[in-house]
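Heads up: the structure comes next, in structure tokens.
A single protein chain has been omitted; all remaining protein chains appear in their positions.
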Amino acid sequence: MKKIVTFGEVMMRLSVPGFGRFEQATNFDVTYAGAEANVAVSCAYFGAHALHVTVLPDNALGQAAAQSLRKVGIDISAIKFQDGRLGTYYLENGTMARGSKIVYDRVDSAFSQIEKGSFNWDEILQGADWFHWSGITPALSRGAADACLEAIEAANRLGVRVSGDIYFRSNLWQYGKKPQDVLPRLTAGCDLVLANTDNFKEIYGVDAPDFETGCLNMKKIFPTIKYFTDTTREQISASHNKISARLFDGTNTYQSAVYDLTHIVDRIGGGDAYVAGLLYGLQNNASLQTAVEFAAAATALKHGIEGDYNLVSVAEVERLMRGDASGRLKR
Amino acid sequence: MKKIVTFGEVMMRLSVPGFGRFEQATNFDVTYAGAEANVAVSCAYFGAHALHVTVLPDNALGQAAAQSLRKVGIDISAIKFQDGRLGTYYLENGTMARGSKIVYDRVDSAFSQIEKGSFNWDEILQGADWFHWSGITPALSRGAADACLEAIEAANRLGVRVSGDIYFRSNLWQYGKKPQDVLPRLTAGCDLVLANTDNFKEIYGVDAPDFETGCLNMKKIFPTIKYFTDTTREQISASHNKISARLFDGTNTYQSAVYDLTHIVDRIGGGDAYVAGLLYGLQNNASLQTAVEFAAAATALKHGIEGDYNLVSVAEVERLMRGDASGRLKR
Amino acid sequence: MKKIVTFGEVMMRLSVPGFGRFEQATNFDVTYAGAEANVAVSCAYFGAHALHVTVLPDNALGQAAAQSLRKVGIDISAIKFQDGRLGTYYLENGTMARGSKIVYDRVDSAFSQIEKGSFNWDEILQGADWFHWSGITPALSRGAADACLEAIEAANRLGVRVSGDIYFRSNLWQYGKKPQDVLPRLTAGCDLVLANTDNFKEIYGVDAPDFETGCLNMKKIFPTIKYFTDTTREQISASHNKISARLFDGTNTYQSAVYDLTHIVDRIGGGDAYVAGLLYGLQNNASLQTAVEFAAAATALKHGIEGDYNLVSVAEVERLMRGDASGRLKR
Amino acid sequence: MKKIVTFGEVMMRLSVPGFGRFEQATNFDVTYAGAEANVAVSCAYFGAHALHVTVLPDNALGQAAAQSLRKVGIDISAIKFQDGRLGTYYLENGTMARGSKIVYDRVDSAFSQIEKGSFNWDEILQGADWFHWSGITPALSRGAADACLEAIEAANRLGVRVSGDIYFRSNLWQYGKKPQDVLPRLTAGCDLVLANTDNFKEIYGVDAPDFETGCLNMKKIFPTIKYFTDTTREQISASHNKISARLFDGTNTYQSAVYDLTHIVDRIGGGDAYVAGLLYGLQNNASLQTAVEFAAAATALKHGIEGDYNLVSVAEVERLMRGDASGRLKR
Amino acid sequence: MKKIVTFGEVMMRLSVPGFGRFEQATNFDVTYAGAEANVAVSCAYFGAHALHVTVLPDNALGQAAAQSLRKVGIDISAIKFQDGRLGTYYLENGTMARGSKIVYDRVDSAFSQIEKGSFNWDEILQGADWFHWSGITPALSRGAADACLEAIEAANRLGVRVSGDIYFRSNLWQYGKKPQDVLPRLTAGCDLVLANTDNFKEIYGVDAPDFETGCLNMKKIFPTIKYFTDTTREQISASHNKISARLFDGTNTYQSAVYDLTHIVDRIGGGDAYVAGLLYGLQNNASLQTAVEFAAAATALKHGIEGDYNLVSVAEVERLMRGDASGRLKR
Partner (left out) sequence: MKKIVTFGEVMMRLSVPGFGRFEQATNFDVTYAGAEANVAVSCAYFGAHALHVTVLPDNALGQAAAQSLRKVGIDISAIKFQDGRLGTYYLENGTMARGSKIVYDRVDSAFSQIEKGSFNWDEILQGADWFHWSGITPALSRGAADACLEAIEAANRLGVRVSGDIYFRSNLWQYGKKPQDVLPRLTAGCDLVLANTDNFKEIYGVDAPDFETGCLNMKKIFPTIKYFTDTTREQISASHNKISARLFDGTNTYQSAVYDLTHIVDRIGGGDAYVAGLLYGLQNNASLQTAVEFAAAATALKHGIEGDYNLVSVAEVERLMRGDASGRLKR
């Protein structure tokens, strides 16, 4: 896999062991996570040179976060260490009818203090095949939104393909801008967009009776977008989901197999695992059908991995993609 | 929720982590539990002023048990600390065809040394809406049975409604009395009884072809009982049960939804969670149907919570009661 | 012990198990702590009705913090739950020449959003013997400083004695005020002050060749202060300290025994344990010498207790105070 | 159950807790295991005098392995302690589509240095009912193969019945011999053989359209074999298998019930649990049908037990064998 | 080392990890222990055939206790399994001035229900060199005292030497007898007695100005006692003790070296480790001086071992006995 660049906040993830509730916890499992960094880690496991761009606090916790990324193969050479706090999120694992619960504590993180010009994007993006961002970053602060736009513009300028996970959580937008004001300009620079019809409507005012029509209407506004993709999750319970994905190239829809996830270990990062799988698929596989199948198998495997990072190899994804869901013992 | 008073032994629960067998354990998880205290904790989480009455040993373990109750919101002001030991129970978690296993070690506990007159029930029950007891307490010692009767009589006198969980385990009755000698007098003071047709027959000699007939026959002996209720558990395996409940008011049977519990974490305390849900439902909801639905949803959620206490909120129960069993991630 | 009221922020404490460094941590031990709450907990263990006033976030983490306090006996009836985050602090345990390390992450907590008038101090302080505050609270925000002043004024009005831990960390003061602007007015309402000659100089501009002279000079400015106290810590290493304390009543200095702390488990909260011991001593003992001895023995014991709270009883402190440092096995 | 003798390597098993991947592990769960020792442990739990013969390194790890066996009831009096290393294996638990993963590290273990004449088999087998070996042992070294042959010959001589688990993993055979060269001579001494049609073909060149024909063809070569048995595992996923077994006595096939293993905890050692169950069944039960049912129920239960050893009693197996898979709570 | 037989209760030991207080414990470390069994385990580690006689409850916990003993080499063939509970004890580890704390919960254990004639002592003691008992056993119940006397009488009859640890805790004697009524008859059968001058006076009414005089006075009453021994513990703190021992043979006192225990891990079982060392020394060494030195070194090492059992070898004890306390790394 070729070079991929991702940009976004990295947080400390503090999760209650087992199925305990927050008030039962006497200790938390500690990992590090972030939607875009999760994509990078998965790409690194697929063989990419994955460079993640972020700002971390200039203290022992920021260093620990950077070490966590470096361990799993991320190029951390572009990470900046500045004053500020490390964003955190707290996770309680759900089961059956009780859903998992996340409490975010990311306000005023070092990352949110990014400013225009913080990074030399031309240098960072040198030789990259894809640049990936998500809708979380522009939601965090004006500076983060500015930096994200700079990155997309640089990518466009350098011929680096751009993928955007149009992740929309209205309660994140606290700095005075609305997603409708900011996201369209960022979306305009994308080659691939992960979004659903709700996003089309809420953010871009694009209404449509179905996904394909929505995509075609989006394409009228954002003609550079080549691929639209989304995943479908049927939630039988917190322990049991069915997941599938589709990819629309403006003409055809490529629908993946449906995966029956009967004993979910950790679903956080499932969407990021999908994006990484898709980027890999679009780089390496013959057909769009194969790409979406690879990506869907990747996200399926993520649900059995602890932590946000999808620590699986290409061989493991391909085994599942080829239909072997037997979980046979490997000696 | 209004004031509720419960009365019963509190034990230390020592459970093997994961699915280990007793002989594999090199450490035990420690919590505290008791059928009636479990009801109180759940009511406290539903917003009640929940006062639990018990006797604990006057040592560091008794203090730890009391702290455990106080932590989750129980009013411990009526707890007495006396000489004696803390009852314990050991738990091995089952899975699939291997059932969970409990070894009780509660003989001669400080609680069992209760005597008539130990508690000032008139003061304790002041302002209470319900008093709850279970069939375990009168099984432990003559004094415990006496105190339980005193409490029920005081409740009757003060207009506090009484609920009894006619929990019948013959091997508990070691002090010379038989359940048939003791339970009827206690039952006579109840407004609500959790029991099934087996209990009707074994304890009260009331035989009947079905639950409703049994209840009506019981009502002839115990005319003050307004509500009869029981739960039905279909045991596919130790990991997978289906549970439902019904409530009979002398005229109609209100049958709850059936909950499919596919990944059971901890089923101990499920019945107590049901009772708490029912008391909440009878206080707060418009209809008996809603009450039994709330209670059934509460016990369903308990199966996903570690420990005996059902640490869930009214909002969580209502979400499930309304049919949302999807376990969706909450951010 | 009589009623005591404390006021201050409660944080989540995340500590690396054993002697691991932050980057080695795969899990954190979770407890809750705060300088003033620590005092309250210790007083509760000494038998006081200890009421702690604070603001916690209105989420599951805030509830968990409140449960932690309630468990160990704190009256949490005056705690407010509001929007905002829970302050946290990260702890790495040092040993030998490597000191323990704390990373604070408390900026913009729910507590710091307190405003004047947030609490009904007259009601809260009703029947109290002491009100305790520390120099941390006015450092956090203007509103917190205002509320602290309100509390002290109410205490003065109601005849409640006031103790202040003039804890001075310059890097806390981020909201535009300097400690020199704010602390004197709060100090003016105190009966007891924990401070050393450095504090006298830095905050109040009071220079003196020794502690007693410093106290007398302080008394000229703050005539209501009856007691000055400080502790002396000789740091042989992170694992081995010697600690002692003195109390000056304007006339005499009462010097405690020196405690040799040879195997330190956790020194965080040592100062708070001292304050609690002193408040107990001033309430319950015949002489000032006994009071300072009790307080010094209390802080000595704290160094062997995990977490911020000094979970020791009066009997345990008195045993040490009487000279029995043998750590004999108690059966 | 009567005396049973087993012979084979004992390894340290190092498994990642929960569902972590190898690179996520900061600690490993440590148990001890070996195909033949697993059989012995299960037999000991069924009441046998189970004597396991092996060679362990003469160091603290070898002693720990021996203690592990002695704890669960194995007669370790014939174990030799010699120079060399303890074989180990590393286990990563799979879930859903991701299979469990084993990394063996058993090369050049103390066990593989066994030589002809290492053990006094006539003494060891004195009074035994069965001798059990597996195809792993002769794969490890020439000396191990020699010793295995000595044991089988001694058993034949003494009238001790012999069971062989024709476990064939080609990558184990590193010492210059092929399984086809070695296994036939060992098989010739067997009364019972666990093997499937693939084994028949690969090892013995016996081709057949179905199991029974294969067995009959095998019987032509190895006329002393009375029983052929194998298990069938349908792998829905790593978390969910269906398992059943059959036993062929040269005339009839006895087919067990199919067990639906919906929440697998640990499948390692499942085959060994089956063998132990079968040996018990053949000793203790009236019919071959009962024997195979007991064995299948035993292996079903193993999937819910942590570690390689099947720590279940006859009563537990019989409960399941009689059709009670309800996993009811036992108090 | 030759055969040794010990007799006494085995309990489950539940200890708080680290230095937590009982109310902080969310899990307990589980081991098994008993004064006399501890002696047996240590003797087994010194190479003895160590047979421990006890009664355990006939349930999973009793089996787990027996497995714990068998693991470390104890001959459990004489253990009886009967109705009743398993005695337990709870341990909180002290540090510095805070002593460790034990809460016993052993009343009405299966062991205490022993009756005269429960054991066939002639068979059990066959071939033994020593029989060891402690003053705990006769304190537990009349039947236990009776059985202890039977054992001592059988030992005397068979020429098996008897050692008694005159462990005197007045609060244990709950069944109506006083130690003064029971212990002398047991003591009369001893060859070796571990006791101090306080014991001489309290139990036997033997007053003396020093240890040797006390022993000589004891010898007048109990002429068969050849050896008197006791240990001296100087308690600097719970973390730091100095320990030494002496042995008096009626003529000379053999004083051991003093061991400086600067970082105590676990002092429970220290006295039992001493007894085991002494029995080993008396069997195996040339001189009484060497015997007491070996025993003192053994108890010194125990303070660095987790749990009650002194899991150290003869070589390890001898290294320390020879003066090498350097704790050098062994590769």
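For the reader, a short list of remarks on this structure follows.
Letters are used for the chains, namely A, B, C, D and E, taken in the order the chains are written, and counting of residues starts over at 1 for each.
Just so we're on the same page, a contact is a pair of C-beta atoms (placed from the backbone, for glycine too) under 8 Å apart; a residue touches a chain by one contact, two chains touch by 3 or more.
Keep in mind it's a predicted model, so treat the numbers as computed, not measured.
Among the residues A:2, A:71 or A:328, only A:71 touches the chain that is left out of the figure. Contacts to the hidden chain, counted on chain D, fall at residues 14, 17, 21-23, 25-31, 59-61, 63-64, 67, 85-86, 88, 90, 92, 101, 103, 105, 107-108.
Touching the omitted chain from chain E are residues 71-72, 259, 261-265, 300-301, 303-307, 311-312, 316, 320, 324-331.
Mapped onto chain A, contacts with the missing chain fall at residues 67-68, 70-73.
Basically, only the chains that are shown with their structure count from here on.
With centres taken as mean Cα positions, chain D sits 46 Å from chain A. Note: centroid distance chain C to chain D, computed from Cα atoms, is 62 Å.
Chain contacts: chain C has residues 26, 67, 71-72 touching two or more partner chains.
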